[in-house]
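All protein chains but one are shown in place.
Chains here go by letter, A and B, matching the order in which they are written, and residues are numbered from 1 within each.
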Amino acid sequence: MNIIDVLIEQSPALIIAIPLLGAFLMPLVSRINSTLRNIFGLLVLCLTGFFVGILASDVLANGPRLYIFGAKDLAVPMVRILFEVDSMSIFMALITMVLAFIALIYSWSFMKDHDGLDKYYTLVLLLITSTFGMELTGDIFNFFVFLEISCIASCALIAFWISEGEALEAAFKYIVVSAIGALFVLFAIGMLYAQYNALNIATLANVLKYTFLDKIILVLLLVVLGMKAGLVPMHMWLPDSYGRAPPSVTLIIIGATLASFYGVLRVIFTLYGNVLSTTMRFSIPLNVLVGWILITLAIISIIVGVAMALVQSDFMRLIGFSAVTEVGYMFLAIGAGIAALGTPYATTALQGGILHLLNDALDIGLLFLVAGAVYYTTKKRSLDDTSGLARNMKYTTVFFVIGFLAVAGMPPLNGFASKFLIYESVYQLNPILSIVAILCSILMLAVFVKVFYAVFMGPELPAFKNVTEAPRSMLLAMGLVAALAIFIGLFPNLVIDALVKPAADALLNHAQYIGTVVGGI
Amino acid sequence: MIEYIPFIAVVTMIFIGLYAVLFRRNLIKIVIGISIIESGVNLFLITLGYREGGVAPIFTSLPPGTTYPAGMVLPVPQALTLTSIVIGVAVLALMLSLVMHIYRKYGTLDVRKIRRLKE
Partner (left out) sequence: MSGMSKIVKTSVNILFPLTMIFGLYVIAHGHLTPGGGFQGGAIVASGCAMIVVAYGSKWVFKQINEKRLSTFESIGGVGFITVALLGLVFSTVFFGNFLAGSNLLFGTTPATGSTGADFNTGGVLPLMNFAVGVKVIAGLFVIVLVMAYASSVKEWDT
């Protein structure tokens, strides 16, 4: 057995262990030197990225991989914590990795003038750890623990600019919403344990009977995870916290939000995968019911997000509302995929949704980075106070144009690739949904053209005569995201074939996920 | 009937907590409400592992005549509860420190007066 095999075998644990160790070492390292601290953070992420990379190559080639904590093999009463990594989990882990890496490069310059940075980096690494944990774990209680860690870490990071009252408000709103949500997840987990005497997702999925309690559990999990992902009736925390957190942090919180979205997928497709298409409820199949509920909420999210973005005057908050819209598109695709489970276009919808996950992270992330750069140079948040920045901030302007065209789904960029898949498949389910989605996409373009004119075009204000371009590390971070956006826009098939199709197949093929654990005993 | 009483208590506690979170205007009372919900969920988990006449799941110095593991309460829910308590401490500390900062910033704990992020 050569060294690479050993490393691949251990990588699910090391992906969690290395950032966690880095987080605990960070206060000690940052005593020495601030440059050393930044390098240390990037080094930790590079090492983690290496393990994510080799694990991804292995999982995509050889199917799901199991990691048992503290023992070499599974014993029959399963009390072990398992990590189960399939193509979907590793796809999410790759997204998190990219976002984390870019956020750390960006924070090098962006956070330079703040103090308390040792705690900042500790919390960032903890948040990255918890996001990885949520994505890789195969144990539902473990999922809850990582959910809580991510909620604590992101709340503390949202309140990082603690001298602003609004940041405190956003953080308090976030922690109340997510603490109650997480407690209801725990309640649901307790009910699952009471019925089936297991905490492992695969074991639970194997024996799930869809009793009365299981209905309550499904509702609780979907409501809480949908809320954490930013679905509409409970979206109010999302623009607040996205808009008030430091933009570098927002990028990682987007990753944590997407991990909650991944939780929704895992619950529907794997945990309830066996009963989804076979159970009838109100004399329609369960998958149609769940799918249409998700579609309804998704359409409302899309409309509410765009409508609220239209009236905002705060730059980052506006992008926060457009993030709600993007979440709506993802849920629309997933809902269509569930409602039409088994048809060919359902798979297309699912692929569109999963690809849109990546594109949403990149596009919204890029816009937040641009907004951060504008805030960094001008110290202004409001659209009314900024004008004519394109003269002095050429690169930032270009990145903003790329970002908003991608969010609006314009052809040469990545947003188009995924949105086209979504429109195409949803149209076959119901044309009206597709039309609403396209219309809102156009409205989104209008919103951002307005922002573009307000911030970058127009007369040059005397106050901004001497603003300079954003520092190099911020430009590098934005450039990396923009390059990825253009690359995916030009060659979507590469990404779809390499990552998205295996991920969608892994979700649909829940028997394989279950079999990896249950067949092993 | 008697065995349902813990579950009734759980539901009652969760609803009392939700009431406090939803209808109280004082930030501290909202935090207390969340703590009550958490206690309710913890009570639920502990109740799941209860066995009639069971002893604590520790092998050393068992009472004579105990059959194990049949005569012990379930250890897994207790582990879950402990984890949940630990997390609860962290969340509570974080929320209280936020409340302290909010009070310092706004000079009030009334949620109606602390609403700058509303539109």
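Criterion: contacts are C-beta pairs under 8 Å (C-beta built on N, C-alpha and C of every residue); 3 or more make two chains touch, one makes a residue touch a chain.
Just so you know, these numbers come straight off a predicted model, no measurement behind them.
Undergrad: Pick from A:N2, A:S163, A:S283 or A:T468: which residue touches the chain that isn't shown?
TA: A:S163
Undergrad: Given the full complex, what residues of chain B touch the hidden partner chain?
TA: Touching the chain left out of view, chain B contributes residues 56, 58-62, 64, 66, 68, 82, 86, 89, 93, 96-97, 100, 104.
Undergrad: On chain A, where is the contact patch with the chain that was removed from view?
TA: Those residues of chain A that touch the unshown chain are 10, 13-14, 17, 20-21, 23-28, 67-72, 163.
Assume only the chains that are shown with their structure count from here on.
Undergrad: Can you name the residues of chain A that touch chain B in the complex?
TA: Contact set of chain A toward chain B: 79, 141, 145, 148-149, 151-152, 155-156, 159, 162, 165-166, 168-173, 175-176, 179-180, 182-183, 186-187, 189-190, 193-194, 199, 240, 244, 311-312.
Undergrad: Touching chain A in the complex: which residues of chain B?
TA: Of all residues in chain B, those touching chain A are 14, 18, 21, 27, 30, 34, 37-38, 41, 44-45, 48, 76-77, 80, 83-84, 87, 90-91, 94-95, 98-99, 101-102, 105-106, 114-117, 119.
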